[in-house]
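With one protein chain withheld, the remaining protein chains of the complex are depicted in position.
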Amino acid sequence: MTVSAPAVRTPAGAALRRFRKHPAAVVSVVFIALVVLAAIFARPLSGHDPNAIDLLSARSGPSGGHLLGTDSTGRDVLSRLLFAGRISLGVGIASAAIAVVIGTVLGSIAGLLGGWVDGLVMRLADVFMSFPSLVVIVVVAGILGPSVLTMVIAIGLFQWPVCGRIVRGVTLSLREQEFVLASRATGAGPLWLMRKHIIPAALPPVSVVATLAVAQAIALEATLSFLGLGVQPPAASWGNMLTDAQSLTVIRSEPWLWLSPGIAVALTVLAVNFIGDGLRDAVDPRSSS
Amino acid sequence: MTSLLKVEGLHKHFPIRRGVLRRQVGEIRAVDGVDLELETGETLSLVGESGCGKSTTGRLLVRLLEPTAGKILFEGADLATLSQRELRAKRQAIQIMFQDPYASLSPRMTVQEIVAEPLRVQGRYADAGADRVRELLELVGLRPEHSRRYAHEFSGGQRQRIGLARALALNPRLLVLDEPVSALDVSVQAQVINQLRGLQDRLGLAYVFISHNLSVVRHISHRVAVMYLGSIVEVGSRADIFTAPTHPYTQALLSAIPVPDPVGRDERDRITLAGDVPSPSNPPTGCRFRTRCWKAQDVCAQEAPPLIDRIGVGHPSACHFPEVPATVGGA
Partner (left out) sequence: MTAEQIPGAAAASVPGAASAPGAAAASVPGAAPAAAQRVGEAPLLRIDGLSVDFHTDDGVVHAVTDVSLEVVAGEIVAIVGESGSGKTVTAMSVLRLLPKAAEVSADAIAFRGTDLRTLSGSELRKVRGGPVGMIFQDPMTALNPVMTIGAQVAEAVVLHQARSDKKAAWQRAVELLRLVGVPDPAERVKQYPHEFSGGMRQRAMIAMAIANDPDLIIADEPTTALDVTIQAQVLALLKKAQAETGAATILITHDLGIVAELADRVVVMYAGRVVETAGVGELFATPRHPYTKGLLASLPRMDVDVDQLDPIPGNPPNMADPPAGCAFHPRCPLARDKCLTDRPPLLAIGAGRTSACHFSEELA
């Protein structure tokens, strides 16, 4: 007998349907996709070298040759903006990835093993969460010297506890679920449970915090670079492009210098947050009103 | 000949911890001295109300919990003293099926993945595992073509069959069935019960059938053990328990079941027990049942009655004053 092939209704498929009902999130996905594409194709899109100094055309406003104008040394603002997008998105994604990996590993170990291991991991999370992260990162950057790598690691280290707590929570609730007991009864060990049951179950909520972590990291990168502790010139980042806009005269008379990176940071962070909200509703139907 | 399963003096005490230092302030004696014996192809039912320790006993048998004390001899070997490697091999022979058709199957796996999981865990999937899954699904009456669907696409009865297929994957000789039909609709419940009986005959399985539903237990069991507050109060053949129960608790349990026949409902004599089951963290002294028993005497508070055959009816009961009632139910 043949089976009338009904569309196999995967849990992911249902989540996707719910996500599509979120207009802001869907628009944000399109927007972020454009930002990513623009960052990847920064060179052909802008047509300028982001670091090419052209003192003759310094501080000129938007024109046919320089769509977003030029900065104090005559570098093309559009091309710097696009290249800076690479750094900002890269830092955001890389540090969120670090946070997710550390959080997932420590969270599931804490949840599965329980006892003193659980206590240790959770106290460690408390320590990281109670420190003012910005101050610590500033100090670390001061000691190790500012670089993209230290920044990525520092941001990642301070973001893992959120993810760790979620994974631990999922693990604790799964541990007593009958399908996990059934798996254990067949002889499955902790590694198997982690791989086959805990991580797949934790993925939806973790994807939400990961997205929000990306947004936070982009904002944090901008802050650090603005303070001169992140991405170092001449490399462009949205944060250090804003550094140029510290003087009142620039703010008043050369708005193209700070408006475009400012808007880029704001819109990107906002869009990533919208995606996070949409994801949350998609993976957990109960959370939506 | 040794029994398939022999349980001696099984105890499981859960510590109650309080305060910052997690000091132990007491313990819950969930299973408090249980002896069982089971032969190949036989169904032994554990019956009792919530908190009587029947599910904990089942989980101890499949080693989801570590016993506090006692022996679990499976085919003559004590599971507690086996090496890891031997235990791994032996535990495959004892599998468990759970009550909840929703919670017992992962929502993120297809039926194929669920049934294949035990084989993969044991590293036996590569060797014709896919064929084995198909065979298992057919064995429990599911269409193998549906194996790529997710569990939520199936009804409760079908989901229990998936759980059964998973439990059978490693060719167990003993299945612990923890309330396997309690969550099912009546019309479907009968299908699964028939299936379980059919499989027992075909595969020579032994069942430990855990249930609070005495009508189902009466239908499926060869032998029955009645539990109350962590210990067995009466054990015997199906006929012993259902026609000649001597423990007052067994008698009360049997009499409490609503009979699906309105004729003569107002004339039935009911034993209605007073009060609730006491907390297992603070059980009564002596006989555990005495606080709800209409026969209780002073001796019941002082001495816990051992599980023995006092009046020569052929099966033991843990009561100082056992007696066969005039009429109880049918055979």
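Think of it as A and B in the order they're written, each chain with its own count starting at 1.
What we mean here is this: a residue touches a chain if its C-beta (ideal position, glycine included) is under 8 Å from a C-beta of that chain, and two chains touch if they have at least 3 such contacts.
All values derive from a computational prediction rather than experimental measurement.
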(message) Considering the complete complex, identify which of B:Ser155, B:Asn171, B:Thr285 or B:Gln302 is in touch with the unshown chain.
(response) B:Ser155
(request) Just name the one of B:Asp35, B:Glu49, B:Glu135 or B:Glu323 that touches the chain not displayed here. (result) B:Glu49
(message) For chain B, which positions touch the chain that isn't shown here?
(response) 49-50, 155-158, 185-191, 193-194, 197, 212, 214-216, 218-220, 242, 252-266, 270, 272-273, 275-277, 329-331
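In this section, only the chains that are shown with their structure count from here on.
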(message) What's the distance between the Cα centroids of chain A and chain B, rounded to whole Å?
(response) 50
(request) Could you pull out which chain A residues touch chain B in their complex? (result) 1-3, 8-11, 177-179, 181-188, 192, 196-197, 200-201
(message) Please output the residues of chain B touching chain A within their complex, sorted ascending.
(response) 59, 62-64, 88, 91-92, 95-96, 98-100, 103-108, 110, 114, 117-118, 121-122, 143, 145-146, 148-150, 152-153, 163, 166-167, 169-170
